[in-house]
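A single protein chain has been omitted; all remaining protein chains appear in their positions.
Per-chain numbering from 1; labels A and B assigned in written order.
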Amino acid sequence: MAIESDAVEQELELAIHPMDQFLVKPLFGGSDIGMFTITNATLWLGITVLCAIALMVLGTRGRAIVPSRSQSIAEVIYVFIYKMVEDITGKDGLKYFPYIFSLFIFILVANVVGLLPASFTTTSHIAVTATLALIVFVAVTVLGFVKNGASFLSLFWVSAAPLALRPILALIEVISYFVRPVSHSIRLAGNMMAGHAVIKVFAGFAVVTFISPAAIGAIVAIYALETLVVCIQAYVFTILTCVYLKDALHPSH
Amino acid sequence: MAIEGDLAQMGAFLGAGLASVGMGGAAIGVGNVVGNYLSGALRNPAAAAGQTATMFIGIAFAEALGIFSFLVALLLMFAV
Partner (left out) sequence: MATETNGAATEHAQGMPQLDFSTFPNQIFWLLVTLVVIYFVMSRVALPRIASVLAERHGAIQGDLDKAEQMKAKAVEAEAAYNKALVDARAEAQAIVEATRAEIQKDVDVAMAKADAEIAAKSAESEAAIKEIRDSAMSAIEEVANDTAEAIVAKVMPAAADKAAVKAAVSARLKG
């Protein structure tokens, strides 16, 4: 990576580094990142935990019949996820509700916290989302085999299709089953990464005087869009988890 | 050496730009999903509420492929 001198000059004028915000850096000096190093990712994961606890635990400490504002937010989220799990997986999926709720509240709060200026978006990293998706994938697959035994494989054997087509369909089903964690994780990370990078690109353009109003307007617009997107992505991640869970519990449907 | 490197980078960037076209496909897909949902919902508003989740699942699947093309673009630009 040879940087020419005029490139350095260009950089000073138009400093667009959309990927800088995703750098994982140790917080307390040094440059080696070991397994237990406290990094900015660790910091923002901790902030995510604190915000989630503030919302769901401190917000509900009144236990009021007529809820306060924070309590009603917590209740709305609770009822929303509860209904989602109940509608998609059915009554027998409700015992996995705490896991799905934890997943949702983590992704939602991490996404929203990541929208703060100068923050680090933990969910924009493949490492994080892939871990989440793999947890879901492994858990759902193991659960499917534990609950249904070998008949879990009927998920891949489409009995409604003509017999000649079934092996081909089974192959496609198996492939799509194993692509699930990939798309599941990349969807979330990609959305986060793309939105934040676009904001940074426009922020870089804001340096140039004559387009800065347009750039700042674009940042506002993209930011509004991103606020919507982070919530929808948390919702989508959770609802797909519910769908996969339903497949594990009732593979024949 | 320098020319070869530049050429490789040019190819990567061209590929990245071409991969971005895939986002248009995702946009068409998402637009289809939402448009059909909306026209169905306006015909039968009573059944609309129950299908919102299905719509979001459909959007997610359509959008995932667009995100894949975005990923390909990023990989070409930064990782190759």
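FYI, a contact is a pair of C-beta atoms (placed from the backbone, for glycine too) under 8 Å apart; a residue touches a chain by one contact, two chains touch by 3 or more.
All values derive from a computational prediction rather than experimental measurement.
Student: Given that one chain is not shown, what are the shown chains it touches?
Tutor: Within the full complex, the chain not displayed touches A, B.
Student: So which of A:57, A:116, A:165 or A:179 would be touching the chain we can't see?
Tutor: Reading the full complex, the residue touching the unseen chain is A:57.
Student: For subunit B, which residues touch the unseen chain?
Tutor: On the subunit B side, contact with the omitted chain comes from 74-75, 78-79.
Student: What does the interface between subunit A and the hidden chain look like in terms of residue numbers?
Tutor: On the side of subunit A, residues 1, 3, 17, 19-20, 22-26, 29, 31, 33-37, 39, 41-42, 45-46, 48-49, 52-53, 56-57, 60, 63-65, 67, 71, 74-75, 78-79, 97-99, 101-103, 105-106, 122, 124-128, 131-132, 135, 189, 193 touch the unshown chain.
Keep this in mind: only the chains that are shown with their structure count from here on.
Student: Would you mind writing out the residues of subunit B in touch with subunit A in their complex?
Tutor: Its residues touching subunit A are 53, 56-57, 59-61, 63-64, 67-68, 70-71, 74, 78.
Student: Name, in rising order, each residue of subunit A that touches subunit B in their complex.
Tutor: 19, 84, 87-88, 183, 186-187, 190-191, 193-194, 232, 235-236, 239-240, 243
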